[in-house]
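A single protein chain has been removed from this complex, and every other one stays in its place.
Think of it as A and B in the order they're written, each chain with its own count starting at 1.
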Amino acid sequence: MSASADFEPTIIGFLCRWCSYTGADLAGTSRVKYPPNMIPLKVMCSGRVDPSLVLKALADGADGVLILGCHPGDCHYHEGNHKTMRRVPMLKSVLQQYGIDPARVRLEWVSASEGDRFAEVVHDFTEEIRALGPQKRVESVA
Amino acid sequence: MDTSKGNGHGASSNGEIRVGVYVCHCGTNIAATVDVAEVVRFAEGLPNVAVAKDYQFMCSEPGQELIQQDITEHKLNRVVVAACSPLMHEPTFRRACAEAGLNPFLFQMANIREQCSWVTTDKPRATEKAKHIVRAAVSRVALHAELQVREVPVNERVLIIGGGIAGIEAALQIADAGKPVILVEREPSIGGRMATFDKTFPTLDCAACILTPKMVSAGQHRNIDIRSYAEVASVSGHVGQFQVSIRRNRRYVDDKKCNGCGLCYQECPAIVSPKSRKVSIEGQPYFVGSYAEGGEARKVTIRQGDRERRKPIKDTPTGDCIFCGKCATACSEVVGAHAIVLRRDESAEAGKQRSLEFNGNCIGCGACVRECPTGALTVTDAQDRQVLHHEMMLGPNKAIRVPTLQAVPNVPFIDEETCIHFRNGGCGHCAEVCPQEAISYDMEEAIEEVEVGSILVATGFDTIDLAPMVQYGWGRYDNVISGLEFEILCHASGSTGGKILKADGTPPKSVAILHCIGSRDEHYHEHCSRVCCMYSLKFAHLVREKVECDVYEFYIDIRAGGKGYEEFYKRLMREDVTFIRGKAAEVTNWPMSPEEEGKLVVKAEDTLLGQIRRVPVDMVILSPALQAREGAQTLAQTLGIGCGGEGFFLERHPKLAPVQTAADGVYVAGACQSPKDIPDSVAQGAAAAANILSLIDKGTFSIEPVVAVIDETLCGGCRTCINMCPYSALSADEERNVAVCESALCKGCGTCVATCPAGAIQQQGYTDAQIRAELEGALGRLAASSAE
Partner (left out) sequence: MGENGKPKFAMYWAAGCGGCEIGVLDIQEALLDVADFFEIVFWPVAIDAKYKDVEAFEDGYIDLCLFNGSIRSDENRHMAQLLRAKSKILVAFGSCAHEGCIPGLGNQYGTEALMDYAYSLSPSTENPQGLRPQAVYEMPEGDLEIPTLLDVLTPLDAVVNVDYYVPGCPPQPPQILAVMTAIMQGAELPPPGSVIGAGVKTVCDECPRERKEKKIREFKRPGTAQPNPNECLLDQGFICLGPATRSGCDALCVKANAPCRGCYGAPPNVEDQGARMMSAIASVIDSSDPEEIERIIASLDDPLGTFYRFSLAKSSLRRLAR
């Protein structure tokens, strides 16, 4: 799959309300700039994100999915992020086997005070997905 | 595409869905980067949108009124505001909707400021992103359902776990406000760590003088029920209505009958520290006491290097002893110790020989001496008397005792390890002398069930175990002692009467105080224990005050951030204390020069001189790190709260909610949350009391409806979810083979929802259908069910 310079990836971001969403807000109040390719979705905890939502995002048009939660040990709900930490590698192993680059799904920890890091992660992931190119889909089978 | 298979997009409400979309300019904050008019035009074309408008400041009064008018005029049943972050103004707009008669949860906020206009430079692309965000919100809101905030009543009674200064302060504040408090303390008396301190920094107030009145007030307060020598066994329920089991340990003294007269411990023949006494016959010393037997005594033996195993006498005494046997009778029949055996050797050639033999049961009580008609037996201090710092106590050193004479409640307890009755069934003196008949040797452990509305955890701290830190010599050298041991050594009620003595009973000529033992050390604890600098300075002052000697402080930095603390440091510098800037590396007794002979040598790099120094001293005081209590993790699990990386209880927010926890109705105060000095602990105790009183005064607690709901018609009872919940909100109903959720305990993280393989659990406000619709909106596919 060839990367094209004018390809603008579509990315879905699942942001946990306590750390990452607040960190994203902080990036905003600090006026840190980052690519507008990621559409953020707020969830209460990264532990709410199950693989079927990630797969649906990819199937419905996302080229990449970013899941952001609190750093391990800082989860507002103790260990919700630990569940995500287990689900994402499982999902990646299935994607890999199916022939989809597992790099299209990324799990990162961003705390409420890491506005800069939030921007950095989004920037980095956008560029990685840009390099991977668009996720192809089977549009019609009938 | 397949949408036919009844995959349950949650029904919204009956009839037509009419969404109002309001796009905020936020002055130029949004409008400068996002083409607001374009977003409005886009929103107008989205399914279900009845009206779309823009306004300068949606959060202003006129902005809110605009929405409220439209709710009536356009019969809106859903509202989307595209503006700032929901963390900023979601409550504002929810309220506005509610005032206009629309359920506040039929509202959705689209964040096009913090996460769009402020972070993007390219206007067309920012506008494009804003459209996606708005479309996601419109798509989602169609599936929103009416939700109700739930109110649960709050029981006025408060449980406080831990009767240290933080817990006492909180108990008094709450009780003074007329609310009942149950104060559970693990030790036999409240007072906590502070009760073992001699003086407090930086004012050098006598700790007991300021603490005792508070302990007494707590003990006498009609609204405070103290459960000392007790622990919390289990907690169930939720904010407002907790059910707590309190395990009351066997004290063997009925606290309802005991009047605190103290006759029992005055009469008790069993002395805790027998090593300091000996029974001798006619001047010939026979060391007695049984160190070889289990428990603490055994540990002591090991610590002492097992220098001298005590042996019973074998030789026949001569002189005044007439071998009448009264001593043995007293020992067996009065004390019940059977420690003296009178032997007759009939077969010996030298005629009948008799001998007295002491066995390991002797605890040096002296009953035999009282019975001895000839004065052949005496009890004296042992000749090798040691000042055993770790063994010192502040109260009576008897098997039945109170921790200090100021104990609250002033009810003694029996230490089974020392008590003659529990060793061999004898004695029973205390029960005989007790005028109240309060003593009962067959008392059982009791479980008491109580109901409370809120819980304060104030369990304090432990100090780091010094035994594994062999480089500092604690446990190997008698004159290396810990900070807490020094406190008791220095205490007027301690065994030396407040005299600072080395193990051989003589005063030290030089003392080294070692800071940061286990703190600020990546091998042990990274954190600063916060109080050590100041108490180490206090130690220096106390040593200088009581003994004429040199004092060295080995420190990394002096952290004196507190009211009057820096001044205290300055004062100590004037008091001829030698400050050596360098963390002590080790303490040894290996002399390398004549002046080091017979001394402890502290080795450290003096970072101001830039060289290694060896300082010979007589006594070393270690300032060990404060760490979380052993068992903190278990208690945290019992209560559904968290522990941070260092094991201290986790507050809800480190700055803005320092005494609240992730569990509603559970609060923390004092050093169990992080190392704290007395003023800070008291402040937190009072702060927690204010939080609790505010909860009680309101009378009810509102539970956000973002909770998990289980559809029992779909649940197959696989139990995958049960362990997912950190708050024990989920449990298995054996009979119906389904999982059930106690919504008052649920915090709405949604982890179980994402785990449920049957799709039987949904999170209100974040249902699968809502998130799927939001995804479809964000990606440009609108949910089929919302388009109908």
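The working rule: contacts are C-beta pairs under 8 Å (C-beta built on N, C-alpha and C of every residue); 3 or more make two chains touch, one makes a residue touch a chain.
As the structure is a computational prediction, the values presented were derived from the model and not from experiment.
Contact with the chain not shown here comes from a single listed residue; of B:268, B:466 or B:760, that residue is B:760. In the full complex, the hidden chain is touched by subunit A at residues 50-52, 54-56, 58-59, 72, 79, 82-83, 85-87, 89-91, 93-94, 97-100, 135-138, 141-142. Touching residues on subunit B toward the chain that is not drawn are 2, 4-8, 711, 713-720, 722-724, 732, 737, 751, 754-760, 768, 772.
The criterion applied here is as follows: only the chains that are shown with their structure count from here on.
Centres computed as Cα averages put subunit A at a distance of 38 Å from subunit B.
Across the complex, subunit A is touched by residues 85-88, 111, 113-116, 118-122, 125-126, 128-129, 132-133, 136, 642, 644-645, 662, 706, 724, 726, 747-751, 753-755, 763, 766, 768, 771-772, 774-776, 778-781 of subunit B.
Residues 10, 12, 17, 21-22, 24-25, 27-29, 31-34, 36, 39-45, 47-50, 53, 56-57, 60-62, 73, 76-80, 83, 87, 119 of subunit A touch subunit B in their complex.
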